[in-house]
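Apart from one protein chain that is not included, each protein chain of the complex appears where it belongs.
Naming follows writing order (A, B and C), and every chain is counted from residue 1.
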Amino acid sequence: MSMSDNDLKPEEFAQAAAEAIKDAQTRGFRDAGQVLATAGLCGVCALEDAGGLALGIEFALPIVAEAGKLRLHWPLLETLLIAKALGDSPLAAQLASGERVATWAMQGSLKDKWAGHARYAKDCDWVLVADGQGGGALLDLGSVEVQDDTALDPEHPQSWLTLDSAKVLAAVDAPTFAALQRDSHILIAALVNGAAEAALLTTAEYMSTRVQFGRPLSAKQAVRHLLARMRLLQEASNAGIQRLLDTDEDGRIRGTQPVLANALANAAFVLEKSIHLHGGMGFTWEVPLHYALREVRKFDAAFGSGALAQQVGRDYIQSV
Amino acid sequence: MSMSDNDLKPEEFAQAAAEAIKDAQTRGFRDAGQVLATAGLCGVCALEDAGGLALGIEFALPIVAEAGKLRLHWPLLETLLIAKALGDSPLAAQLASGERVATWAMQGSLKDKWAGHARYAKDCDWVLVADGQGGGALLDLGSVEVQDDTALDPEHPQSWLTLDSAKVLAAVDAPTFAALQRDSHILIAALVNGAAEAALLTTAEYMSTRVQFGRPLSAKQAVRHLLARMRLLQEASNAGIQRLLDTDEDGRIRGTQPVLANALANAAFVLEKSIHLHGGMGFTWEVPLHYALREVRKFDAAFGSGALAQQVGRDYIQSV
Amino acid sequence: MHIQKNPAIPDAAAGPAAYRQYARQWLGANLPEHMRADSVNYRAPSLDECRDWEASMYDAGLAGMTWPKAYGGLGLTLREHLVVNKEVGALAMPESVSSIGKELAGPIIQTVGTEEQKHLFLPRILAMQDYWCQGFSEPDAGSDLARLRTKAVPEGDSWRINGQKIWTSGAAKARYCLLLTRTGTVADKHRGLLMFAVPMDTPGIRVVPIKSIDGKESFAEVFFDNVVVPDSARLGAPDEGWNAAIRVLSIERATNRMYRAWRFDCELRQLVAACKSDPQLARLLGDGSYQRRIGDVVGEIDALKGLVERTVSRMMAGDKIGARGSLTKLYWSECHQAFAGLALSVVSHVNPRSSALAQRARQHFTTAYFYSRAETIYAGTTEVQLDIIAQRIMNLPKDLQR
Partner (left out) sequence: MHIQKNPAIPDAAAGPAAYRQYARQWLGANLPEHMRADSVNYRAPSLDECRDWEASMYDAGLAGMTWPKAYGGLGLTLREHLVVNKEVGALAMPESVSSIGKELAGPIIQTVGTEEQKHLFLPRILAMQDYWCQGFSEPDAGSDLARLRTKAVPEGDSWRINGQKIWTSGAAKARYCLLLTRTGTVADKHRGLLMFAVPMDTPGIRVVPIKSIDGKESFAEVFFDNVVVPDSARLGAPDEGWNAAIRVLSIERATNRMYRAWRFDCELRQLVAACKSDPQLARLLGDGSYQRRIGDVVGEIDALKGLVERTVSRMMAGDKIGARGSLTKLYWSECHQAFAGLALSVVSHVNPRSSALAQRARQHFTTAYFYSRAETIYAGTTEVQLDIIAQRIMNLPKDLQR
């Protein structure tokens, strides 16, 4: 992927990202990383000195949305964000190049000696955790006890980590870590919304071709209206997410939590209804909709499953 | 209305009650009371010595459901319950005979010197309030300062009462008052569910006769499904209410709050959607649906508008 | 016609930020306290007070943003229109009392009117000199125009009109009616539809008010009994006018009342502020169920603002907006209606001893709750919007593709 920064548009990344992701999905975990890195996806936001493209989060957004659409099972959003956060550290180059892969434990902290909700931890090299004092710490996963949590997703479990003898590879200062968390909200919202968008397309297509009583199921008003509602929510998420890329009317960055909470809820709705509309087929392991639902539910759990919306409410009340 | 207790069935009351209520609706407040009393409705649960029929609450239920269906603006459920609670007091006879009319302030207490959510207080003679110590007190409304609250219903406002110089006509002991509250829950649920049932019938009829593009609106699946959902909720309320008349499997009386909370929510849904389905017509003062919605919202407010469901949740958690 | 402009109106070239700053300051300084729905000093403004307020907003360069200068507008873009809408939404000011003129008649006349009609009607709408009412719906037709019965018959240089309209909002105050008629018979269905600008003082017009659920009398039935208008009252040729109007309306649906997303935010702030002002209601704000629901609403408002801003970006970039206004209308109406239910449940805890701000919120949100029943009905019901999304945005087939 060769490009000049001047006329680069974020949406053009989607096509290239999709090609690389599809290629990666035919390979093992490490090979997949190489493919994604070679396409510039792992280092999209990393510094140029680290072999990255040094682009803003708006360029990572379409990449991660494609990963959501295609149901990529690889910690791309974590790796690209951590590569960004590591700045000019030599570790950043290792992530941008695909040599190393990093994940992020969304709960717990180094201070607690305990963390959780890390995706693909058993396959990764490093994990980012909160340090418990506002910043973050990148840990060597070899120094961490990893326990898979298979309840929500037996094939792609999240992991709990015991950090008693964790080896810290790098520290992320508090402002960088806060900015990284904000970026992660935007990308997670993009990922789950991408998953919802793909499910909706699949479902609309299925309803348009599945014949009952001589007409497609999409001829039924109940089906049409449900699909239209799903589209509405998916568009609402999308509009909310895009908006986070700009500052507000007074030039301040916008809070990400309301949009993330809304996107998680909307994606779950779209996926649940996609499964419902697929009827018996939606309930099978063969139709991939449940993979996406599991992914959404894992992120939902990582953010306290409703606690996020409640925090948004508290923050708003506080702000009045 | 002459009857023998032996083969009396509650459902037979509905027809007779409907006739009397329709008659009452053509008259002024006092005359209406006479009509309702003469039909035996005001004294249905009062003692025979008080001129009542001494029947159980299951006989009051279809009467109050009819009042809800027909949108009677008269404190029938309050009057018949208070007539029951007064037992062999001479005051009971005055209520059963229609000579006096009583209402009930659902919030506040004599101890607080302040009460609220009394229906039709400006037209009534007496008001029942909690005494603040578990029991109830029947007050002379002439001794009470009445302030109408027109926000929810300008034509039939509820009232706030200042009780500083309230004259107590009779005391209701704690067990009787508790039983009366339970009865009131059942009857209020029946009233709002009756209102929902009538609205649903009206709406289904309207949708079946209103023609668009050469077919009735009820031909549209979206309309059919919404009406079916409304029916489902109205039937669910009804089944829950009927169940309160029996003891549970171990012979204990059943808690009324879950059913009342559910009935209030279901009735609001049915009425809101009835208005929606009537389109522009539903939004007018001419179509009577909004009267019923106001009535439901007044009761909902009297029970703390959601606080009831929360209390049900707390009680359940406590019980485990 | 000479319009007295406020000399402080910024040059559009100064950019949206300057316009925003100006709009915010002007509105904050000039909106009378008693017209602010979230003020304890609120009292329902009269029609004339509302008219004067809107006229002064127009004089201040805060109305008619995108209308051509030739017809009294500012000739600016949707970007400035949005900037002003955000600031209008941020203050709890009354709804426009001339929305039919500004959002319906004005845009349609701009599209199908003669040059003479444009000069005659448009500046007076912006300057709040004429109210308009809308005569589309009929008692037995609703959204099914094939059943429209009001008939216009040519008589020399005039037209004779007979029929009946319903849901004619603002008929009592209107100087003109934007009237839809048919030139043939009902058997013609969608053919021969013809629009007029009918002066409401024409003999043969009778207005019967309808009281609506929120207690106001803003709607009416209007009867046309041998009403004769000159041919100059005609807006476009048969069908041509109406078909153009349909296209205009789909753009209008996407661009008018953009302030609603910001007003929604303003209402949520009013509700929370009212609770904070009263010890009993403040306890609700500490309750998880209200926190959760407020959090949901905040997320919905953000998405709604995003939908509006995206529409403006796309239209500024020259994209056709098509049916996408349906997304915004539907999302707003459903989220706002649900919010009105939440607000009602909050203000149901208000009693005569509550704070003045809580009392104000009680009045405001109880009315808002009843009024919100109409939000899923007017300007295309929820079902119509869902049909549009399925049909025109998702292209879902109704029949087998051969």
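A few points about this structure:
Assume a contact is a pair of C-beta atoms (placed from the backbone, for glycine too) under 8 Å apart; a residue touches a chain by one contact, two chains touch by 3 or more.
Fair warning: this is a prediction, and the values are worked out from it, not measured in the lab.
Hidden chain, full complex: it touches shown chains A, B, C. The chain that is not drawn here is touched, among residues B:Ala39, B:Ala170 or B:Met207, by B:Met207.
Only one residue from A:Arg71, A:His156 or A:Lys220 touches the chain missing from this view: A:Lys220. If you put the missing chain back, the residues of chain B touching it would be 204, 207-208, 211, 214-216, 218-219, 221, 224-225, 227-229, 231-232, 235-243, 249, 254, 258-259, 261-262, 265, 306, 308-314, 316-317, 320. What chain A contributes to its contact with the hidden chain is residues 107, 114, 116, 147, 149, 151-152, 154, 160, 211-213, 220, 222-223, 272, 275-276, 279-280, 282-286, 290, 293, 297, 300-301, 304-306, 310.
Mapped onto chain C, contacts with the missing chain fall at residues 287-293.
One rule holds in what follows: only the chains that are shown with their structure count from here on.
Viewed as a network of touching protein chains, the structure reduces to a complete graph with every chain in contact with every other. Rounded to whole angstrom units, the spacing between the C-alpha centres of chain A and chain C is 39.
Annotation: 52 Å between the Cα-based centres of chain A and chain B. Counting partner chains per residue, chain B shows two or more touched chains at residues 220, 222. In chain C, 383, 386 are the positions where the chain touches two or more neighbouring chains simultaneously.
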